[in-house]
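What you see is the complex with one protein chain gone and the rest in place.
By letter and in written order, the chains are A, B and C; residue numbering begins at 1 in each of them.
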Amino acid sequence: MPSIDRSADHSVELKESPAILGFAALQDLLNLARVNSLWPMTFGIACCSIEMMAAGMARFDLDRFGIIFRSTPRQSDVMIVAGTISHKFVPTIKTLWEQMPGPKWVIAMGNCAISGGPFAYEGQYAIVNGADKFLPVDIYVPGCPPRPEGLIQGLLQLQKKITKGTIDANRRAEKAARRAKK
Amino acid sequence: MLNIKTIDDASINERVYQLNLGPQHPSTHGVLHLLLKLDGEVVIAADPIVGYSHRGHEKMAENRIWEQFLPNTSRIDYLSGLIYNQGYCMAVEKLCGIEVPERAEYIRVITSELNRISSHLLGIMAFVMDIGAFTPFLYGWDDREHVLDLLERVTGSRLTYCYNRFGGVRNDIDQEFCDGTRRFIDRLRGRFKDYHNLITENIIFIKRTRGVGIITEETALEFGVTGPSLRGSGVNYDVRKNEPYSVYPEFDFEIPVRKEGDVMARYQVRMAEMEQSMNIIEQALDNLPEGPVRSHVPRFIDPPAGDIYFAFESARGAVGYYIVSDGTRVPYRIKVRTPSFSNLFVLTRVLPGNFIADAIATLGSIDVVVPEIDR
Amino acid sequence: MFPQMMQSGLYDFFFVFIFFIISIALSLVMVTFNALIGPNFMGEKKTDTYESGMAPIKTAWMQFGASYYLFALIFLAFDVDVLYLFPVLLIYQKGAGFSELTALILFLFLISLAIVYAWRKGVFIWR
Partner (left out) sequence: MPTEGQKKLLEELKNSLTRALPEGRITSGDYARTGCHLEVRLSDVGMRRVAAVMKDKRFHLETITAVDFPGSFELIYLYSTYYDDICRVIAHIQILKDASPHTVSAIYPGAIWLEREIYDFFGIRFLDHPDLRRILNPDNADYFPLLKTFGKTKLTEEIDDILC
């Protein structure tokens, strides 16, 4: 098998310097603020981008979680990798990831971004099998394409991960269910 | 720490600036990279660079059996997935001479036309959003969700369908689906008044689209443009009418054609086409025959050796499967002729001379789906 | 120090001084606080100009059309005009009847003649 573009192998090197005034209580307080305004970057590659758009529209309405799609990496916190990552697109994804400021997270949406999905087979020459080959992925949303509710649950799971559990949509839902039963 | 680039004097007296309307751009409907040479606001040359979502569908066709390629077909153009599904199944049925029961043909036409409406809804509203109107996008998606609910009841998925099989469709449609479709069509007809008030009579929209990005019939012929982009330039070519397939000859619908060939004409053709699709669905629902939905086909089919080209009409234009089979259980070669490929590269002839804003409006009106170009 | 300032009429400027101090402090806090509490990710492409994911081909420091400059001139005409409207606020309610309103409209009309002149000269035709 001739050499296939191996640019995807070395992941993105970022020099992360933690906050100077970074004591835990302050960071937790700030995380509560960050969590309720997760601005993803519009960055749809393939079919999953349509379901990401559907999640942003009237019926599933991501705005109620404070999630507004920004088209430039300079103003976004979350990079939702929605679609198949081809070798030709890897340098661009790395550039966009490096150009995003401050605390940032990655959601791998759809089977293609998780593991190459329906296009992953032994002789595949065109795609990278998964975003975690070169990006620090936080949340994996399975599905081909995942339903908009799946993406919303992924974002809520990201909220739980950022605030280390203090904001937990599922726990709130269970409490509401218990209250309703009483 | 801030690296101020030194100004080399070569670039000072040069007026042509190269701009990347790049892979990650809200108006390119996916990962299309348009390299524009600009003189101030005016586009001098446009070079579309594609391949950012190339997944190798045609290579996958050569290492899996005929049935395994079905899921790929709806991922080539995920906005008209059912139409591509129907096309692939009809091409293989024609190759093997498989009979399809009457009811299955009607169900295929109903689901394909619903899929065409949902694809046009998204194509038009995304194009209108590129010009700056965000509200129609919300209305369009509201209607689209209704179509997706209907299709999800029957096919099980919202976007990447795999509903057609060789010899028919996967399962039957029930009365609830038929009533739901009729309710949806009445509702959408009412919504067309809103769309015309909101978009067609909007003075800003008219100023931005009238006389912009004109594709002449000659250019269309040279580049092989098909679909609404061609019917906006005065050529009455629709594969459903010109090369009738399936049960389309039994419905009477006409093909909307406009003469001007500008961005407004292509938009009006798509709006009129949605109304025609609704006529077809109603006629198909009215005389939906009874009977089985799938003829008996062996689990693994062995088509005879030979090659076949089957053309059908997707929301973006004439799609064609060129299939070469060598009589075994695995296709020898499948070439998918996608309309967006030819429609996109006509931009290299149409864009020079316009402003950037017009270039984005023209790109939106061509309504490309990028994985369809990259395959 | 305070009583002398009262007689010498500097009293009004004291408030301007306080306002100035607060604005400086506010902006400083906003910038430094941001740098202090936020983590910093530095990659080699972070400071490149963002051009939809690709490396910009050429620097944008080059000649550009004169029409951009003329367009800016028209903005300037109205920007200066707004500057003169500030004092009008102070004395607006003192006068009786409509004299101030007519003066204001006349002033605005005269300034907008600049727009008409530029329009006739063809600034808005982009070539």
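By definition in this document, contacts are C-beta pairs under 8 Å (C-beta built on N, C-alpha and C of every residue); 3 or more make two chains touch, one makes a residue touch a chain.
Since the model is a prediction, treat every value here as computed from it, not as a measurement.
Asks: Since one chain is left out of the picture, which of the remaining chains does it touch in the full complex?
Replies: A, B
Asks: Out of B:Pro26, B:Pro71, B:Gly211 or B:Gly224, which is the one that touches the chain we can't see?
Replies: Per the contact definition at the top, the residue touching the missing chain is B:Gly224.
Asks: Name every residue on chain A in touch with the hidden partner chain.
Replies: Per the touch rule, chain A residues meeting the hidden chain are 1-5, 87-88, 121-123, 125-126.
Asks: Touching residues of chain B against the unshown chain: what are they?
Replies: 50-51, 54, 56, 58-59, 62-65, 68, 94, 220-224, 230, 235-237, 242-243, 300, 306-311, 318, 320, 322, 324, 328-330, 332-333, 335, 337, 341-342, 345-346, 349, 374-375
Basically, only the chains that are shown with their structure count from here on.
Asks: Hey, how far is the Cα centre of chain A from the one of chain B, in Å?
Replies: 28
Asks: Counting in whole Å, what is the centre-to-centre distance of chain A and chain C, each centre being its mean C-alpha position?
Replies: 39
Asks: Rounded to the nearest whole Å, what is the centre-to-centre distance of chain B and chain C, using the mean of the C-alpha atoms as each centre?
Replies: 47
Asks: By residue number and range, which residues of chain C touch two or more other chains?
Replies: Residue numbers touching two or more other chains: 53-54.
Asks: Spell out, as numbers or ranges, the residues of chain A touching 2 or more other chains.
Replies: Expected reply: 73, 92, 96.
Asks: List the residues on chain B that touch chain C in their complex, please.
Replies: Touch residues, chain B against chain C: 2-3, 5, 7-8, 11-15, 17-25, 33, 39-42, 355.
Asks: Which bits of chain C are touching chain A when the two form their complex?
Replies: Residues 35-46, 48, 50, 53-55 of chain C touch chain A in their complex.
Asks: What part of chain A is in contact with chain B in the complex they form?
Replies: 41-47, 49-51, 53-54, 57-59, 71, 73, 83-84, 86, 88-89, 92, 96, 118-119, 121, 123-127, 144-145, 147
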